[in-house]
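Only a single protein chain was left out; the remaining protein chains are all shown in position.
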Amino acid sequence: MSMLAGIVLIVLGLLFFLSGTVGLLRFPDVFTRLHALSKADTLALGLVCAGLALHEDDGALQLKLLLIWLLVIVSGATCASLIARAALAHGIRPWQR
Amino acid sequence: MTVFYLAGALFLLANVVVALARVLRGPTAADRMLSGELMGTTAVAVLLLLYGATGIEALLDVALVFAILAAMAVVTFVRRTWPEDPAADDEGESR
Amino acid sequence: MRAPPSPTASDPGNGDGLMHPVEITFDALLLFSMVVLAWQGVHARNMFRAVVSFIMFGLLTAVAWVRLEAPDIALAEASLGAGLTGALLLATLGRLAPERRGARRPKVVKLSTLPWLTMGLAGTTVLLAVTLTLPAPGLGEAVLAAMPAAGVDSPVTAVLLNFRAWDTLLEIGVMLLAVIALWSLGQDVLASKPRLPAPALPALVRLLFPLFVLSTFYLLWRGGHGPGGAFPAGALLAAGLVLALLAGAQVPERMRGAPLRWALGAGLFAFLVVAVGLMWAVGTFFAYPPQHASILIAIIEIAAGLSIGVMLTALFLGGEPTDIKGGGK
Partner (left out) sequence: MSLPPGTLFLLASALLFAIGAHGLVTCRHLLRKVLALNVATTGVFLLLVTLGRSGTAVDPVPHAMVLTGIVVALSTTAVALGLIVRLERRRP
């Protein structure tokens, strides 16, 4: 049962990675791309981590997977803020329709 | 099961190769850095899936190091490279 | 719960067993994108694009090491190759004059194709011939036979710190020489006051720095029985210190002189003390008595790991640390 659930989670994660890439390629400016990428990728990695943790028996390894995800959340969020701020300071105007 | 993990890793790799187009197209340095970040996150996921395929526990350590160091490049970029670097962007293209 | 790894899949192309087509496709795509990124890294039109391509190349190289069943090299590549080298290149790019960074067309030396192509092919052929005559088993069995007396469980750590400890000693010497060379060029050019306010950064560093220290010691501890050891550990420590410096921290005043120099030299010093002490006690340079090998290696590894961290930070700074307000800029 948890085997199947893990597979479903991992596949969902892969789809979110795909959507992040689509956003990176198709969105019109830095800020929208940043928006697409940082959220989709963080969630996708979380799903992959959760799926792998379901396939795992060892508690220490599950903890390590959780730690990896937390690290990516923290650094991803900070990096998104840093890049957006730098882009604004650099004089890039947000895209408007 | 192993094949499932490997296929997932292959999918992610193909995904990131497609995203490389953003490095080529730019136009600003921030866009290029963004694809670098995507590559970092994807590499973590690929390592995790390869761990699932092979069961080598050391791969989790490698993924952990990747996750910790993910911030390094972006922070250096924002603090050192970009604030004073007009040349990192392609001039003459739309932003 | 986990299916035991089947030999065909966990064993990519290692003589016996066929590779699964998915694996072959994965390797082919991985290596293809590595080659493309390497070409971009050398010849991209825009210098920044070249550096970003090179950083991505480093990330993929780490995955390639994993495919080659070398997780210890993957660790070192992830921390040293991709992490610190990338940061170093980006920081350098920020210090170059703008007109030297964004040349629209990289200037190249024109080579006449024919003689170079012939020479390249000839060289490759000679190398191939030499490669094919190498003894096939290598030293794998010899190392395995000597493992019981090594004092550690990981073969790679045993080679680095016991069988070929002499090489590692000189390697740390090379790093120290690099630091000395950079310091002799003057004060730290890479340090400058960033103009951009970044409120999230100090918070990130406060959160991450304990984790950096923790994982440094985790990798040092892992080094005894698995991939890990002094070099990735030192690289992580250096990454933490560099991140703190980027967030606006400065080298404390009282650390600048002698303490910093001692920290830089500690690894080499510990190595030399153990080596010379063993020469005095046993009679041979760097011959551990098997019953003490474990503890001696642990001492060397901790000292080396910490001082590698400090040395890598010094390499990143590119000069003797100075007060930024005074004359760093």
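Here the chain labels run A, B and C in written order, and each chain numbers its own residues starting at 1.
By our rule, a residue touches a chain if its C-beta (ideal position, glycine included) is under 8 Å from a C-beta of that chain, and two chains touch if they have at least 3 such contacts.
In this text the structure is predicted, and so the values were computed from the model without any measurement.
Asks: Among the chains present, which touch the one that was left out?
Replies: Hidden chain contacts in the full assembly come out as C.
Asks: Based on the whole complex, identify which of C:59, C:220, C:302 or C:315 touches the chain you can't see.
Replies: The missing chain is touched by C:315.
Asks: Which is it among C:56, C:175 or C:246 that touches the chain not included here?
Replies: Checking the options C:56, C:175 or C:246, the one contacting the hidden chain is C:175.
Asks: Identify the residues of chain C touching the omitted chain, counting contacts across the whole complex.
Replies: Interface with the chain not displayed, on the chain C side: 13-15, 18-19, 21, 24, 27-28, 31, 34-35, 38-39, 41-43, 47, 50-51, 54, 57, 61, 64-65, 68-70, 72-73, 76-77, 80-81, 84-85, 88-89, 92-93, 95-97, 100, 103, 106-111, 120, 124, 131, 134, 136-141, 143-144, 155-156, 158-160, 164, 167-168, 171, 174-175, 177-178, 181-182, 185-186, 189-190, 231, 308, 312, 315-316, 318-319.
The working rule: only the chains that are shown with their structure count from here on.
Asks: Quick check: more C-beta contact pairs in B-C or A-C?
Replies: By the number of C-beta pairs in contact, the winner is B-C.
Asks: Would you mind pulling out the distance in Å between where the CA atoms of chain B average out and where those of chain C do?
Replies: 19
Asks: Provide the list of chain C residues touching at least two other chains, using ranges where the numbers run on.
Replies: 2, 196, 198, 201, 204, 208, 211
Asks: Return the residues of chain A touching two or more other chains; collapse runs of consecutive numbers into ranges.
Replies: 55, 71, 75, 78, 82, 85-86, 89
Asks: Quick one: which bits of chain A touch chain C in the complex? Just the residue numbers, please.
Replies: Against chain C, chain A makes touches at 2-3, 55-57, 71, 74-75, 77-78, 81-82, 85-86, 89.
Asks: In the complex formed with chain A, which residues of chain B make contact?
Replies: Those in contact with chain A are residues 4, 8, 11-12, 15-16, 18-19, 21-22, 28, 30-31, 33-35, 37-38, 41-42, 44-45, 48-49, 51-52, 57, 60, 63-64, 67-68, 70-71, 74-75, 77-78, 82-83, 95.
Asks: Applying the document's contact rule, which stretches of chain B touch chain C when the two form their complex?
Replies: 1-3, 6-7, 9-10, 13-14, 16-17, 20, 23-24, 26, 29, 32-33, 35-36, 39-40, 43, 46-47, 50, 52-59, 61-62, 64-66, 68-69, 71-73, 75-88, 90
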